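Only a single protein chain was left out; the remaining protein chains are all shown in position.
On to chain A.
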Amino acid sequence: MAGKQDSPNSDLLNSFSFKSLKLKTKQQELLIRVSILGLVYILAFIARLFSVLRYESMIHEFDPYFNYRTTLFLTEKGFYEFWNWFDSESWYPLGRIIGGTLYPGLMVTAALLYWTLRFLRFFVHIREVCVLTAPFFASNTTIVAYFFGKEIWDTGAGLVAAALIAICPGYISRSVAGSYDNEAVAIFALLLTFYLFVKAVNTGSLAWALGSAFGYFYMVSAWGGYVFIINLVPLYVLVLLITGRYSMRLYVAYNCMYILGMLLAMQIRFVGFQHVQSGEHMGAMGVFLLMQVFYFLDWVKYQLNDTKLFQTFLKITVTSAVLVGGIALGVGTASGYISPWTGRFYSLLDPTYAKDHIPIIASVSEHQPTAWSSFMFDYHILLFLFPAGLYFCFKRLSDATIFIVMYGLTSLYFAGVMVRLILVATPAVCLISAIAVSATVKNLTSLLRTKQKVPQAGSTKGAGSSKSSSKVSLDQSQPFQKNGAIALLVGVFYLLSRYAIHCTWVTSEAYSSPSIVLAARGAHGNRIIFDDYREAYYWLRQNTPTDAKIMSWWDYGYQITAMGNRTVIVDNNTWNNTHIATVGRAMSSYEDEAYDIMRSLDVNYVLVVFGGVTGYSSDDINKFLWMVRIGGGVYPVIKEPDYLVNGEFRVDKGASPKMLNCLMYKLCYYRFGELVTEYGKPSGYDRARGVEIGNKDIKLEHLEEAYTTSNWIVRIYRVKPPTNRL
């Protein structure tokens, strides 16, 4: 494009702007890619901000409050105090060694961000940093997904993967702003480790393997789900060995990652020596030894020139290696040095285990198996694209595609066993779906692009040129095919836009509620906010003595310590089943026995959650049967059939007498019999259960009511000291 030099100024300007805008194709492509990635980065961040805009910048749920409290402690007291912290404010009177029983990755990350911002003279509050950590790391995950997609397939797949994972509800559910939980950082670390490992296997470079070891260290420091990595990677190596893809690159990558990763992981106190002692980590060690055997046999084969000798040697070596490995495993397991699989992970392999043996694990709603609608809710179109993507991966098998297929299948199976693990499967599903989208769109656009070439038999340039000879014969159907391809591309665009609409709707309606603040629609359609939890916790903070001990069900422990700043008996860590069972027994006994238990635990206040006035269904009466089961698991005096009538759990007149007089019933329904909750219904109508309660005249002997929040959701009772003997 020649610039004419007629009038120097304006034309120079014209030609300058034209010339500078006319980029080469490679630069155009780079510009498009960078701008897409930038937009996806911003999109991933802002899609998660619904609850901050609707309510306020606060921490959601239960577990994040513990993480927030520890991060606050870290920023105030420094790292060494944090690492050696013994907390006497929870699990009274046992206390908890916090430094040795948590995964510090999340707290250290948030503290580093906080200190960086302070260094740059942005004096933000640590709470804001905590709230926004998850969206920030979600944006980073999209970038890693782009590079991962590029590694597995090509840049187009990487871009689609980044876009899909930015708004996928399966990931958003645990990484909204305010959800300050381990998974916020852990999914980023997981994908980073996998990407670096696949890169190491593809290139065979020691540097990438070292990177993957450090990525693994970050993952171990962030989440207990690192066990998935330490079992998936050896399984992948095993599959590669079986399919005959052993190579030096694989050897270098796996050895470096395993050894260095294991050594680094032992730096976390909570993990300790589990990598050599726990049954869940033995698979990795076994595959490590198998790799050494493979390398040794390869070297011997190279040295020997005699195949018959080598075959004999092969037989002996393999037999002896398997024997020695088996004996070592047997001795280790029998002597107790290698501990068996813990209940949490064993229930993934045998899903019926938790239901029969460990009620605490079975009671968590996130641990239930997954129904089809949860999959649809969290994945939408990706459920169609996933099998298609698998097909494309199988068409073009390579080391990297084998990895993503294995990751996708194993994580999808585990997601089927436990709803919470849909989160772990999300990156794999997004990546494989991106492969399907990219391959399909590539096919369709190559159909389109061949039409632009005049069909000459000899032309060999341009895309899809191998079709040019066949195009001569298909001359009549060209416009039809071109229209068909355009129609299909419009269809693909339509499906992806429906996906985006679905994701936005799901994020806005289902996954952006803080759980600590409840919202409901009033009679006139206006929104009513119930802030009862925080009201109760602040009442505790301001109106009870500083050394007061609060007894409540374990769900609320973290929130009480973080916001109420008081000592609790049990909290969400659930590390001591007997202690929780003691509390469960107290809640389900008659008031006199419960009073003895409460005196033995030094309890000053009891806190219960009651949803009968508002219709809130996640209250303690609905959780009551779990208290009975867990208590009955340790104390056989508590029997579940005592509280049921014909196998049914009732609170109305037909309820069992033990139910009508147990402590939980009394505390929840004290003075409730006088309250009219709904127009046209008798007094004492429980809106959450939909029945009129059976025992309205409740008298408390050893407790007295201390505080009930404005919507009766949280009720606090004071334990009276024993009466003086006369």
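Before moving on, here are some points about what is shown:
By our rule, a contact is a pair of C-beta atoms (placed from the backbone, for glycine too) under 8 Å apart; a residue touches a chain by one contact, two chains touch by 3 or more; residues count from 1.
Simple rule for what comes next: contacts and distances are computed from a predicted model.
A chain of this complex does not appear here, and its UniProt-recorded name among "Protein SCAR", "Dimethylarginine dimethylaminohydrolase 1", "SERTA domain-containing protein" or "Oligosaccharyltransferase complex subunit ostc" is "Oligosaccharyltransferase complex subunit ostc". In the complete assembly, the contact with the undisplayed chain comes from A:Pro387, out of A:Pro93, A:Pro387 or A:Pro641. From the options A:Lys77, A:Lys355 or A:Lys653, the residue with contact to the unseen chain in the full assembly is A:Lys355.
Screening A:Leu397, A:Val490 or A:Val637 for touch with the missing chain picks out A:Leu397.
Between the chain not shown and the residues A:Ala44, A:Val271, A:Leu412 or A:Met659, the one that touches is A:Leu412.
Within the full complex, the residue among A:Asn443, A:Asn543 or A:Ser618 touching the omitted chain is A:Asn443. Checked against the hidden chain, the listed residues A:Thr101, A:Gln311, A:Asn483 or A:Thr578 yield one contact partner: A:Gln311.
Residues of chain A in contact with the chain left out of this view: 241-244, 246, 293-294, 297, 308-309, 311-312, 314-316, 318-319, 351-352, 355, 368-377, 381, 383-388, 390-392, 394-395, 397, 405, 409, 412-413, 415-417, 419, 436, 439-440, 443-444, 447, 466-467, 470, 474, 477, 484, 488, 491, 495, 501-502, 505, 509-510.
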